[in-house]
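Here it is, the structure, as structure tokens.
Apart from one protein chain that is not included, each protein chain of the complex appears where it belongs.
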Amino acid sequence: MSRLAIAMDIGTSGLRAQALDLSSRDIISTVITTRHPLPGANVIDHIHFALEIGLETANRIIIQAVNRIILELHINTEKVVRLAVCGNPIQLSLFQGIEIRDLAFAGKRKLESLGVVSPEREAVITATRNIPGLNLPAGCDVIIPPSVCHEIGADSLAMIIQTGMLEKDETSLATDYGTNAEMALLHQGRVFTGSTAAGPALEGQQISCGMLAVPGAVSDLNSDISCQRLIVLDSEMIPAEGPLVDMSDGSVIDAGSGVRPIGITGTGTLAIVLQAMESGLILLPCIRTMDSRLHLTGDIFFTEDDLMNAGKAIGSVRAGHITLCREAGIGLDDIRTAYMSGASGTYVDPVKAQKLGMVPPRVKTVFQVGNTSLSMARDLVFDLSKLDLMSSLADKLREHHCLFAASDTFKKVFILELSYWTEGMPISMYRKFLKKYGFPDLPPPGATPEIVHTVKRDIDDLGRMGLTIIPDIGGKVRATMEGCTACMNCVEECPENAITIIQEADSAAVTLDQSLCSGVACRRCERVCPHKCFDLSRFFCITSEELATPWE
Amino acid sequence: MKHSPNSSRIFTRYDINIEVARPKIRDISEDKLLQKVADCVVKGDEEAIESAVKEALKTRSPLKVTNEGLIAGMKEVSRLWDEGIYFLPQVILSSDTMIAGIDLCEDKMGKAVKKKPKVVTHTAEGDIHDIGQVIVNALLNAAGFDVINLGADVPVDEVVEACKLHNPVMLTGTALMTTTMTAFPKIAEKLKELGLNIPFVCGGGAVSEEYVTSFDLGIWGKEASQAPGMAEDALNGLSWWEMRTKWNG
Partner (left out) sequence: MKLSSSMAYGSSAEMMFGFARKPVETKQGLTIGGGYVIPEIVPHPRPGSEKTIKTLLREFERANFDALERCVMVGHPHLVVENEHVYQMTANPGWGGEIAAQSVRQTLEFKDKYGLKSAYRSTIADIRKPDMVNLRDSEPTSKVLESFNECAKYSDIISIESLGGKEISDYSLIRNDITGLLFAQAVLGGRDMEWLWSQIVKIAKKHDCIAGGDTDCAQANTAMFMAGGFLSKDIPHTLAALSRAISAGRTLVAYECGATGPGKDCAYENPVIKAITGVPISAEGKTSACAHPDLCGNVMGAVCDLWSNEAVEYNNMFGGSTSAVFAEMLGYDTAAMNSAISLGYQKEYQACLVNSDRYRGPHGFMLCPDNAWLIGKAVVDNNESMYTRARAAADKCGKLMLGDPLLRMTAFEKESLLSYMKEMQSLPDKEEDFIDLCLSKYGKVKGFKPASYGL
């Protein structure tokens, strides 16, 4: 009888898992979610939620989501003997249900005043029973890899290991182009790491028409005789040719063959910014069309605010790269090889990314390596010794970790970026300042690098049973609010359309979609309720029985 | 055909006038030595400022060097930034240069130069995102305020203590994280308890107007560039409530 295992990546913007056959080493099936089950769009929102509503509740919601994913893998769970979970320290801690306050407040002074003791976050192999609520056989092992520090976790270790960069003796840089943009610079045997909190723009969020990489998402643009050919992800998540449009007004020249576009991914965002800058439609910080927007088709557009958000994200990545180079005492042009990981790092056109400044200007080779977190989890279930490898690497990385929060270099460079993206400061002045500060120079891109796709898509092999996408991972929870008059104020106020109200015989039932809600930092619904009866926590502080199968 | 030698009564080229007025860095002082000091500030020349100030101090009073050289130079920088000719890094550099110069003048005088009143600035407890604050500091300095910079990750009580000690006309707070902005209402509460009704301008990516105006003393700061204007208002005796009515809503 074959023994099965599950590899899982808990990402801030969604979860991904694969079922594996331990003997044949085959991938059986793949499941991804289009959102994270906790309300909010970034780790701080998730943490904030855990702090306010309770760590236990946050932990339970994540476990519920994991259970649902396991269900959707369509395997006989009785046979599962191993689950490896990879992700950043925050997600792994929420999964484990351990201390998170040290992750919530990076400021030391605050932590001291709270008396928080950071847990070790070392590698563990534990049994299912130690993770309450997990729907896997009692004897199944749960493998949790170690973290380096609060901002560099197992996901970054995965990136460094899976790219294979350590095995080559050359100056190289690996970057996970996600919300937290972890990066590692290898130079003469030393690894310098950092994390920039670029923000969700690189994953297509906080952009008016932005979305994660799902079928129908615009992931790239190619300029075609003064128009733009949209590249849209098809149902298999493979980029295909979509409509040809004129971005100045969104007119469609030909409809193309592929899927109808429904939104813009992070990589699409980058492509828009670059193509519009090159064609003169963007003259930083302005969009020079009649309505100050770019249009991809009739209903997909891109605003100047989007441009600013994208600029900050791009800028924080470049600022991070420059900071790491300064730490290592090298120039940006000394970097020979770049590894791009994460969903954005896989779908983005490296040449475009380089022109925007997100890939060092003089690299000879760019490797696009896909989701390394998931492949790391896969390796872990097949080979437990990889866990030791991760632990020893974690020790090594602690030597040269650069806390950008404490770096004067980062701060100065990021201000240059802000000025470049939001004030239109010319790049020549940017370079003048770098020189004045004695920082590494920022030369323009050199010859086009060789590009090596180690994967065809973010998750290369979807398994024989293929991909299942869960669009509604958050539970829909119903509650009756005492005193509610069904005035609909909350429904109208909610910026995420997370609330619905059904008028019943003598009361009104309020339903909230947990994964749509942007979290406890918002609470606009509560503030707008004329009877002060809306209580957001009611939708989350419920017993596990109530939430038993919220998706049914 | 005859051509009119002078068109000033026929039409005005506002476009050109605006442009001509623009790139010119205006002369600040007729006094050569002070002009040199001002020049260093305008150019953000941190190396040359020392010798320029020392040279000027030989024959001019520290007060004169400060007011007519350093601060006047910085005023010009603010103007250039307002008009979109200067960029943020230049403003920050100039502001640093000016402060270096003022330090020299204060050394010579043996006491602090009298500037405009104090403004206390800080980044919220638990938050290290201080770039917004760095910009606010530079702009307040540029406008001549005495900036008490508490830095980042400042505990609530420390902010309150600083207000007690310095009695500033205005307090600013920056928070980029939704978990840290909750320090602001706490600070406001404590200040009120102490009877310190200091206008408290809160800004940063995380905070919304709605949030800041939900507690007393709070005024929402949308753009760093508003800080000097707000401080002027506070200086002119506007209460937090009047300031909120003016700047928010």
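Structure notes:
Every chain is named by a letter (A and B) in the order it is written, and numbering of its residues begins at 1.
By definition in this document, a residue touches a chain if its C-beta (ideal position, glycine included) is under 8 Å from a C-beta of that chain, and two chains touch if they have at least 3 such contacts.
Since this is a predicted model, take the numbers as computed values, not measurements.
In the full assembly, the chain not pictured is in contact with A, B, by the touch criterion defined above.
When you scan A:S251, A:T454 or A:T500 for touch with the missing chain, the hit is A:S251.
Residue A:D224 is the one among A:D26, A:E78, A:E120 or A:D224 that touches the chain missing from this view. From the options A:R25, A:H74, A:R129 or A:R288, the residue with contact to the unseen chain in the full assembly is A:R288. Listed for chain A, the residues touching the missing chain in the whole complex are 224-227, 244, 246, 248, 251-254, 279-281, 288-290. With the whole complex as reference, residues 1-4, 7, 10-11, 13-16, 19 of chain B touch the missing chain.
One rule holds in what follows: only the chains that are shown with their structure count from here on.
With centres defined as mean CA coordinates, chain B is found 37 Å away from chain A. Those residues of chain A lying in contact with chain B across their complex are 44-45, 47-48, 51, 104-111, 113, 405-406, 411-412, 414-416, 418-419, 423, 425, 429, 433, 519, 521, 524, 527. Partner chain A is touched in their complex by these residues of chain B: 84, 87-89, 92, 125-128, 130-131, 134-135, 152-155, 177-180, 206, 210, 214.
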